[in-house]
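Shown here: the complex without one of its protein chains, the others still in place.
On to chain A.
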Amino acid sequence: MTDDELIWRIAGGSGDGIDSTSQNFAKALMRSGLNVFTHRHYPSRIRGGHTYVEIRAADHDVQSRGDGYNFLLALGDSFARNPQDEAYYGDEEIKPLSENLDDLREGGIIVYDSGLLDSEDVPELEERAEENDWHVFDIDLRSIAKEHGREVMRNTAGVGVTAALLDIELEPFEDLMEEAMGGDILEQNIEVLHDAYELVQDEYEFEHDLRVPEGSTEEEQVLVSGSNGVAYGALDAGCRFIAGYPMTPWTDVFTIMSQNLPKFNGISEQVEDEIAAAALAVGASHAGVKSMSGSSGGGFALMSEPLGLAEMTETPIVLIEAMRAGPSTGMPTKPEQSDLEHILYTSQGDSNRVVFAPGNPAEAYEQTRMAFKIAYDYQIPAIVIIDQKLSGENRSVPKDFFDRQPDPDPGSVLTEEEIAEAAHDESGKFQRFLHDTEDGVSPRSLPGQKGGRYLATGNEHNLSGHISEDPENRVAQMDRRMQKFQSIRTELDEDHESQQSYHGPEDADYGLVVWGSQQGAVEESVDRLNDQGYSVKSIGVSDLMPYPKKEMTEFLESVDEAIVVEMNATAQFRGLTQKELGRFGDKLSSLLKYNGNPFEPWEIVEGFEAQIDGEGQTPGTNTRIEPAAGD
């Protein structure tokens, strides 16, 4: 735990302006030269229910939400007063205060809206505040808001109070408000902001020493979520068609794409179901447009047949799977990494697809671009896995990072001139599925191209696409399709910088293995463990299929023992690793978490200590160690 960082939590009900307020607050901190990371927690409800967003800001790089937090702004829950007699969620009116205390660090600050929340309803608040040296400020935010505008503006009053308590200038907040609104609303908000700021300065005494750290990042940064990363990556990869059906948390990517595609002269289609969505992506790609679709667990389940169709017809598509807790509809707004096996193996037959799992928003951008490149060069479906955490978390990324050339290359598509030179059968049909290619890729033609007629079919087919059950043809076609998979692995190994993320000293004794969204938390815990005297490094695995055998073998051979950290109950990635490598069964244990919340770094530190030093005792109630199973 470090003192040189601010982790500001704003808590309240959906509808209290938690999202917009926190976005602006994060941007204001980012513009002052700090690195920021936001973490969003919300229930699966339309209105009301307990929600919070955390913003972590520090001068050093921030990879995760951190451990706990040190500033709570507890707004009232404006929609908590349930009109129905039965309230299923307990006493929500005090939740923004009571529910958030457990993670508040010693010496932290609490600001609550005394106009709406009654601290007397929170048992032992005073006692706990004293014990933990918390600084409590009860301020009637509602009245301040009402005086200059409307009650709903108490989020702005809360920002004013925060600024006063932490000694932040108001100007950046005013700038951001001006960018977002205008007219009376803007004026009123600015009045509320100043009023709250001055009230605290004039009438409250405070002894806390928490301040916003000084930022020194000079390059311009932008706030980007995993969903933004995926969407920008797709747009820069030349994707101009998306079809989808809303489902949390995939909806974020779909929304960003739908809002941007018209500006890119592209097409977005919201369709009747996920089977249609993936089938539309296949149809658009078949006709020559770089296209994508995606969903979350349950919706992705429906995509399994168009996924297989894309593979058999060798139609490139990119699918996004934004995981949430399962099985079935599970916990819609909670992250989990339990769809891995579903994503790797869904669809019938010996089916192959390319699967990438970026570990942060910047990787989401890079790897979505890579997914398009591989999909279109090799005519194979590519899937990018994110999850509810990565999808919604915002991080500061240097703006220059996105300054890329768009990629209009549709991959292995022939021009009409090339088609004229290519092989045709006796009836003049283009031999689209030729075997004798080195990398397994037979170039394709597009409907409408002269001389390129062929049949795309989900059945086994011969060179021109006619349905065929000829045994020799079957084996040749299967082998060629599988050859592509080998070629992709070779290309990824040889021609590109590793997509895996390494962290920590190269010669470390112990290894942490992570994939996807937990990468940041693991990297942070690696730093802490090394500070504590352990010798630890980590690998964040992004290539899940084809599996990076070479890199993983080297990593695992170099350590005495390794722990796989993942958010599921059945150690899915460890299972994949043992299946792919066929060894290391005695070296690999797992640290698992599946309670709906992502790992915090301290949990990984404790888990590591428990496994390495602790003779196998369980590290805590939220995580579980699965010992090495042997080969």
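General remarks:
Everything that follows uses one rule, which is that contacts are C-beta pairs under 8 Å (C-beta built on N, C-alpha and C of every residue); 3 or more make two chains touch, one makes a residue touch a chain; residues count from 1.
Going forward, contacts and distances are computed from a predicted model.
For the chain of the complex excluded from view, the name given in UniProt is "Thiamine pyrophosphate-dependent enzyme" [choices: "(4Fe-4S)-binding protein", "Thiamine pyrophosphate-dependent enzyme", "Aspartate carbamoyltransferase regulatory chain" or "Monovalent cation/H(+) antiporter subunit G"].
In the complete assembly, the contact with the undisplayed chain comes from A:408, out of A:123, A:183 or A:408. In the complete complex, the hidden chain is touched by one of A:74, A:168, A:200 or A:235, namely A:235. Screening A:152, A:185, A:331 or A:446 for touch with the missing chain picks out A:446.
Across A:28, A:144 or A:284, the residue that sits in touch with the chain not pictured is A:284.
In the full complex, the hidden chain is touched by chain A at residues 23, 27, 179, 222-225, 227-228, 232, 235-236, 238, 240-241, 243, 252, 255-256, 260-269, 271-273, 275-277, 279-291, 305-306, 308-309, 313, 392, 394, 399, 402, 405-406, 408-410, 413, 415-416, 425-429, 446-459, 465-467.
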